[in-house]
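I am attaching a structure below and will ask some questions about it afterwards.
In this view, the complex is presented without one of its protein chains, the others remaining in place.
Showing chain A:
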Amino acid sequence: MAVVRPFDKLPALNSATVLLVGSDESLQQKLAEAILKEKKSFKISIHLATSLPLPSERDHLRPRIDLIAFMIDIKSKYSLKNVEASLAHVDASFFLGKVCFLVTGVGRVNYCSVQTNAVWKLGEVYCSPVLYCELELEGIRVATAQRLLRMLQICSGQIPGISALSFGSLIRNSADE
């Protein structure tokens, strides 16, 4: 299947899956490790990818993906282009709160080559929250991992009463103010 769909597979019991898409593999690895180190009450499965579409050979082994985090490195325009190309392979119903954009490398102001305006517009067009982080620093990495974990919990439906869509619109409304 070329396009990732949110509800084409049944959810597994007490577990969630997050897909990290980004061009920088070492950063992805670091973030994945930070997420796994966190204390959680459910099983978590992290899939790393440099770009979509995912190879269809292993499709039947892959579980249902609850959250896609697109990692954009603010120092390289190539990562932004990569993410934009991969966005075409995501089903539209994913963008109802199950996608978030993670902008890394914001600590180094001198090396910014991607405009924050472009990233913000991306978030607006795809109605998804944009999180800024600096994964080189330990503290911020842990904090980002905790945030992603929380989002994952909500997106996989493990928190009763809050759905991914309501959470997404809550974030957007509070960001507008």
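Convention: a residue touches a chain if its C-beta (ideal position, glycine included) is under 8 Å from a C-beta of that chain, and two chains touch if they have at least 3 such contacts; residues count from 1.
FYI, contacts and distances are computed from a predicted model.
K.L.:
For the complex's missing chain, which UniProt name, "Centromere protein H", "Zinc finger protein 511", "Ribophorin II C-terminal domain-containing protein" or "GPI-anchor transamidase component GPAA1"?
P.N.:
"Centromere protein H"
K.L.:
So which of A:6, A:22, A:105 or A:168 would be touching the chain we can't see?
P.N.:
Touching the chain that is not displayed is residue A:6.
K.L.:
Considering the entire assembly, which residues of chain A contact the chain that has been omitted?
P.N.:
Residues of chain A in touch with the missing chain: 6-7, 11-15, 17, 32, 36, 43-48, 63, 93, 156-161, 163-164.
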